[in-house]
Every structure is written in C-alpha cells, then in structure tokens.
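What follows is a structure written as structure tokens; I'll ask about it next.
Only one protein chain is missing; all other protein chains are in place.
Naming follows writing order (A and B), and every chain is counted from residue 1.
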Amino acid sequence: MPPAQGFLPNAPLFPPRASEMAREIDLLFFTTLGVTVFFSTLIAVLIFYFMVRYRRTSPTQVGVYQKGGSTGLLESTWIIGPLVIALGFFAWGARIFFAAARPPADAKQYYVIGKRWMWKIEHPSGRREINELHVPRGQAVKLKLTSEDVVHSFFLPVMRMKTDAIPGRYTTLWFNADTLGTFHLFCAEYCGTEHSRMVGRIIVMEPTEYERWIGGENMGGPSGVASGEDLFVAKACHTCHRTDSTARAPQLSGLIGKTVHLEGGQTVTADETYIRESIVNPATKVVAGYQPIMPTYRGQLSEEEIIQLIRYVGSLKQPTGVEPAPAGKAADRPAESPPSPNEGAR
Amino acid sequence: MTAHSDFPAHSAFPEPIEEAPEPYEHYLNHKYGLASWLLTRDHKRIAILYLISVSFFFLLGGAMAVIIRLELTTPEGDLVQADIYNRLFTMHGIMMIFFFLIPSIPSVLGNFLIPIMIGAKDLAFPKINLLSWYIYAIGGLFTFYALLTGGVDTGWTFYAPLSTGYTNTPVVLVALGIFITGFSSILTGLNFIVTIHRMRAPGMTWFRLPLFVWSHYATSVIMILGTPVIAITILLLGAERIFGVGIFDPKLGGDPVLFQHFFWFYSHPAVYIMILPAMGVVSELIAAFTRKPVFGYHFVAFASIAIAVLGFFVWAHHMFVAGISVYAAAIFSALSMLVAIPSAVKVFNWTTTLYKGSISWDTPMLYALGFIGLFTIGGLTGVMLATLGIDIHVHDTYFVVAHFHYIMVGGAIMGYMGGLHYWWPKITGKLYPKFWSKVGALTIFLGFNVTFFPQFILGYLGMPRRYHAYPNEFQVLNVMSSAGATVLGLGYLIPAVYFIWSMRYGKDASANPWGAIGLEWETTSPPPVENFDKPPVVTWGAYEYHESRVQPSLPPPKQEVMRVT
Partner (left out) sequence: MSPEAHSTAIGPRGVAAAHGSTEQGHTGAHPPRLAHHFDSYAQQRESASLGVWVFLVTEIMFFGGLFTAYILYRSKYPEAFIAGSHQLDVMLGTINTAVLICSSLTMAMAVRSAQLGRSKAIAGFLVATIVLGSVFLGIKATEYHHKWVEHLIPGHDFHLEIDHLPTHHGKPVASELPSGVVGESRADVPLPSAGPQDIQAHTQLFFFLYFGMTGLHAVHMIIGVGLLVWLIRPSLRGMFDGNNHNYVEGIGLYWHFVDIVWIFLFPLLYLVGRHG
C-alpha cells in the first residue's frame, strides 16, 4: 500500500489523532499511564533501596520482628487510596465511553459490512467502496456495522475507536474527524486466514472535496433509499405493510426510534437490529394485535439488501391524517394468506 | 538421622549446613522402577510427574513463540504462511494456558508442598491425585495429537461463529483435550480444599498457615467453580460443530456474543488460577529471604480470597466493544477496578515486609522481587484496560498482549521459577550452582522486558493482535521485541541445563539450606515417604523469624493460645 498523506513512516511514540474524542482518550490514557509509571517506579525504587539498605550481613541474621504488625491505618490507606484513584479513572473512562456510544443527532449514517476479508462501506448517498472510507472533515459520521459471517472489528486507530461487527445484529461507531489525511483501518477481531490483510484506509477530506468525490464516478448502485423502495415492492412487503385499511401488518412509517408493543406484553425500541430481525426472524417479535403471519426472508436477501430495506423504512415519514390499522381489524376479515415471497411485484 | 531439627521444642535457628548427610531412605529412593512412579500415590512423586509433563508443554509452547517472534521481525508474512501462523499463535496460547500455566504451580509445587506445610502425610485423596495426573496426560495427548495433525487456527479464545462454522481444523479434538484436562484441574482443586480443611496437623490453625496454602485454597475454589463452566462451553461448541444446532450461529438463530459470555465466565477467573499460586510462592520467598513475617498476614490471606470471589464478577471486561449495553459495560468496568485492589494490597504488604528485613540476594529472592515489579506493571496496565475510554482504543491490540504477558510471564512464570529455585533442594536433595542461577534470573528478567515492553507501545500505536503481516511503521518495535525474545529463550535454557545437571552432579542439600522457617524445612531434603519422622505439632505462627531463634536465651515471642477448632 503506498504511503499516503498523514502516515508517519518512522513510527514515533505518539500516534496521530484526528478527532476531539481521540485527544480526550489520549489525555485519559497518558494520565493513567502517569499513575502507572508513578506507582511502578515507586515500588521499584523501594525494592532496590530496601534490598541494598537491609542487605543480610550474617548467615544467622533475622529481620526486625513485627508479629502481625500491620496497622489498620496503613492498610486502609492503601486500600482506599488506590480504590479512589481507580474509580476516578472508571468515571472518566465511562464518560468517554458513553459519549462514544451516543452519536450526535446530525451524524451522517454510513453502513459497513464486514466480510472475510474485506470491508464493504456504503455512504449516505448510496455510493459504495471497499476497504476505504472517505469522510468529510468536521462532520459527525455514524457507522452502522454488521458482518456477513464471523465477528470482525472495525478499528480506526487515528480516532481511537473500534467496535465489533457481529453477524445477526448492528453495532454503532461514530466519530468527527477534524484533521485531513489518510490513516489506517484495521480489522481487530481475529477472523481467519487473511485477518491481517483485512485492512484499509480512512481518508478525511475537505467537505467540498468530499462532495465532489461523492458526485463523481458512480461506484455504487442507485441511492440506497431508492433501491430500498424497489426491493420493498419486489419482495411484496407492500402487500401487507400498507397505509390503507387492507393492511395486515403494522405501519412502518416513523418506525425507527418508536416504542413497539409486542405480543406477550414486552416493549422494544425499534432500531436497525429490530428491523433486521423482523425481516429474517419475524416470528420472534410479533407486534401486539397482529397475527404471526409474516414469512421469513432469511436466505433470500443479502446483508446489503437488508440494509437498503432498513434505509427505505427509515426514510418513511408518518403520513398525515391516516391512522395505522387498529389492532382488532385484522381478525375481523376472512382468512387470507399473505402472498408468498416468491411472487413477483404487483 | 541427621540434619533435621527436633520438635515440638522451640528449635534453635537452623544454620544452613552444606555437608553430605548419611544415606537414608526418602521418597525418591524408597522404590525404584517405572511402575513405582506410574502407580505411585505419593503426592511428592506425582508432583515430579507433573513437573516433567508441564515442562514438556512449556517447551512446545515456547518453540511456537520463537517462530512467531521470528516471523514478526519483518512486516511481510514471509517466514510462514498466514494459515500456519494462525495455528502457531493458537496452539501457543492453548499449550501455555491450559497445559502449562494452569497446572504448573498448583500441580508441581502445591502438590509437593501443601501436605508438608500443613504437617500431613499426604493429600486427602492420594489416588484421585494420581488420577488427576493421568487425566491431564490423556488430555494433553489428545491436544498434542491434534497439534501433530496441524493444530487449530481459531485463536485460543475459539470465538463463534468462526470456530463453529468457518474452520476445517480439528477444533473438536483440541476442545476435547482441554475438556479432559479440565477435570484434572477440578480434581486437584477438590483435593486441596479437603486437605486444607481436614488434614492440618494439631495446632495448625487457619491463621498459622503459610500464605502459600491460603493462595492455593483460593485457587482451588476458583478451579472447582469455574472449570465446569468451560467444560460445558466446550460441549456446546462441539455440539454446534457436529450437529449444526444453532446456539451461537446467528444464521441458525443463535447468538455469537453468548459464546463470549460463556467462554469468559471461566476464562477470566482462570487468569486468577494462574496468578494466585505465584503470589503464594512470592509470599513464602519474601518471608524467607527477609527473615521477617509477611507484613499484614491477615490482609494478604483475605486478599487471596477476595481475588477469587471478585474474579467471578468481571468477565465481560473482555467484551466492552462486543456490542454489550453501555450500562453493563460500566458495571463490569467498575467491578474490575475493585478486583485490582486486593492485588495492590499484596504488593504493598510485600514491599513493606522488606523494610528492616534481613535481605538475602539469593536467586529465589531475585525472582520474587522481579515478580513484584513486573506484576505491578502488568496489573496497573490491567487497570488501564478496565478503563472504558482507553479500552475502546487498545482492545485487541498488542497493548493487551503486553499486559497479559507481563502478568503471566513476568508474574506467574517468575513465581514458578522462584519457587522451583527455592524448593529444589527440598524436592531433589541437591543444590544448583548459585552463580549460574543468578545469570539465568538476570537474563530472563532483561530478555522479558525487552520482549514485552515495546509491545505496549505497539498496541497504543494501533497494531492489532494476531496479525501475521503488519504495516512497515511497526517494524522497529517488533524487531526490538523479537531480539528480547531471543534473550528470553536463552534465559530459560540456562535453568533447564543446571537443574538437570544438579540432579547428577549437584552438592547434597541439608534439611534447611536457606535457614528458613516452615514445616517443610523441619524435615529432610528430600523428605521421607510420609513427610515427617514424627507427625508435627504446631505451637507457633507462620514466619516466626525472631531473635530468640538465633539466641535461645532470649524469650520467644508471645504466642496466641492454641485453639481446639
């Protein structure tokens, strides 16, 4: 891989960082490192000093006898002291962790699929790339990660960020790049033979350059939302999930983030993982008031297609003046099977 | 009969005498022949059997480490293919953890010393002790056979669905080997617990026990509670591989993160199985080579128990970025901070023991002091890893690799080496050359630090774990690490050579070559078959290094009343 802007070929001790959060993490790291160095040095110095100062002078010399001689005060000090320090670090680290788990509202949503042994990335505009992630500077970027096969981990050292990409669900990683350049992308969860080659680059560009790049040579399909809509029709989802009174299935508009009540009394907050599960495993979470009649699409949709469907569903706005089909309605109608997924679009 | 002190009288402080004793019968010359070893019930002989087997696996694991470090001197994967490399680090981890570190101190030193230290003739269940060794050997044979047919390439952590559906290597065979060996661990732990509860000599109350015994008691509790869980995890893994049932594979309705929970529920306490015995050794060494009671004996004893208990509540700190909820992550991070504290207590207590001690620079002490320093570094970097904000960056990088090698090699193996050097005269009746033993200790210490310290930096720079090839900018530190590994490897060869040499050519050891206090030093080197000529009665506490021992005219220290428990 040719060295690019931002790589530091002579490996200094302090790695580059490209976001505020990375700087915060560095601060936390070097503070804890300082405490570690302090205590390690203290113990080492004490050991060396005592070793020399109290060196045995004759074969029958004994130490100064202190039977059970520990004062509660001393022990308390070195129990409470380290505990306070450690919990302090815990609190600081937890604060950063929580912030890392909560992308800002204006973050742009990207999708990443890990697969042995490559990273497939999809931009908000629909443009796709492999093993490379172009992002604009100064814009919060949110990645929705999943895997097609085994557990991978998306690692951006320059952002001090990583999150596992797990098959069967979505995980999130976000950052806001504030430094231009090209930096490493690694897979950080052992995934088989070519694990060490599942690497790539993140390229941070000026926003105007990014726009130019995105609008340029079209490497992906049509915009994700548009192709999601085509799929929605092609797979006959619209025959049940519809906005008029013949709907046999829950309304999908405004779904993401909504609290959904399930059969059996539980509630769940609809997120991408929930939607994905409803597509491949619909019988497990049936919405209250509806029959478990949705067929499973497992094996019939690729991870990319599922993502496109999720993007489409996420883009559906609540239509004004139309109430979602009330619960009891479905039972009143005569028995009618849903169309098989193999049926073509109407 | 020479060279052992009288009791129950308060014995005069024994001087190290290095004259050859007259020949007498002891556990090594009591019977000869292969059958007398392979069918022995003597805990001392079983300890020797373990010594030979764990050394074999240490050699295997070490050889793999050599190839790994050799490969990593260059950024490209040019020494071995990626496939082979993956098998190498996997088998290195498996051999070292399951077949060396976990059994080493408990099964070699613990087996040999616990009955003697508490004044018993043997463990509570000698035949089960022998069975433990056979189970270990059979499990080891399975895994060794799997190694010969190519080994596994899943990483020692066997994460699903990689290990259940994406590899053709003999996962089930290796898993079976580990499963079987786990029972060896369980039976050893069981034996120790019953022995310590029921077989103590008259007068040996709990708070007179050597801290070595306390550590092994805590270790045994972890062994019996944790090991069955990895056994079940292995069974589930095997079932999924063989029958295609979807426990962990999401394509069949399973949950890959569930595997991680199951796996780490055992594997985290397992690391305490590996370190607690070494801490026990260090307590003994510090006391003996400062000739002072360990400062804060009760605190150190309870700290062992605290580590064992708390260790069961922190497993998900291996899973902070694995998609668990932020609240769960926070709880596990906080608990992980708690578990660091008892270890800190021990380090402070050991260091304070040195104050106004009479410190010998003998080789076992060098290892003990090395342990304290390196364990402190390893442990504190563990606190750094438990800090959520930091872990996001350094999880699954060489920072973690450096951390656990500091604890396992800089800690546990140094403890093991220190123990071997301290009790070698007792076990074999022979002395090893002092000069070379110090050379060995120093070489190991230096080699170790040059190998693993650069890895902390590599990890922070972003080099991930288990990488066969890496970006150019990581090469300098990798070369440094590999250079250190060469020195470290040589360092381990030195004791191997002189230990074997000493068995034939070493000077004979007296009962108490170190001038230490403890029941094991009140019997011959090597001990008789039933450990003592007369069953001891204990009327003094642990580590009673008191002036009255050197000058009997002085009054002895005040004793606690011997309780009838």
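In this text, a contact is a pair of C-beta atoms (placed from the backbone, for glycine too) under 8 Å apart; a residue touches a chain by one contact, two chains touch by 3 or more.
Being a predicted model, the structure only gives us computed values, none of them experimental.
Participant: Thinking of the whole complex, not just what is shown, which of A:Leu33, A:Val64, A:Leu231 or A:Ile293 touches the missing chain?
Facilitator: Per the contact definition at the top, the residue touching the missing chain is A:Ile293.
Participant: Just one of B:Lys121, B:Lys356, B:Lys438 or B:Lys507 touches the chain that is missing; which is it?
Facilitator: B:Lys121
Participant: Considering the whole complex rather than only what is displayed, give the residues of subunit A touching the chain that is not shown.
Facilitator: Listed in rising order, the touching residues are 264, 281-284, 286, 291-296, 298, 335-337, 339-340, 342-343.
Participant: Pick out the residues on subunit B that sit against the missing chain.
Facilitator: 1, 8, 24-25, 120-126, 186, 190-191, 193-195, 197-203, 224-229, 231-233, 235-236, 239, 242-247, 252-255, 258, 262, 528-530, 533-537, 564-565
One rule holds for everything that comes next: only the chains that are shown with their structure count from here on.
Participant: Using the touch definition up top, name the residues of subunit B that touch subunit A in the complex.
Facilitator: 13, 15-16, 77, 82-83, 86, 153-155, 157, 159, 161-162, 166-167, 250-251, 253, 255-257, 290-293, 295-299, 320-323, 326, 329-330, 333-334, 337-338, 340-341, 344-345, 347-349, 351-352, 354-361, 369, 372-373, 376-377, 380-381, 383-384, 386-393, 395-397, 457, 460-462, 464-477, 515, 541, 544-547, 549-550, 557-558
Participant: Which residues of subunit A touch subunit B in their complex?
Facilitator: So the residues of subunit A touching subunit B come out as 1, 7-11, 13, 15, 24-25, 28-29, 32-33, 35-36, 39-40, 43-44, 46-47, 50-51, 54-57, 59-70, 74-75, 78-79, 82-83, 86-87, 89-90, 92-98, 100-101, 116, 149-151, 153, 155, 157-158, 160-164, 166-169, 171, 184, 186-197, 199, 281, 298.
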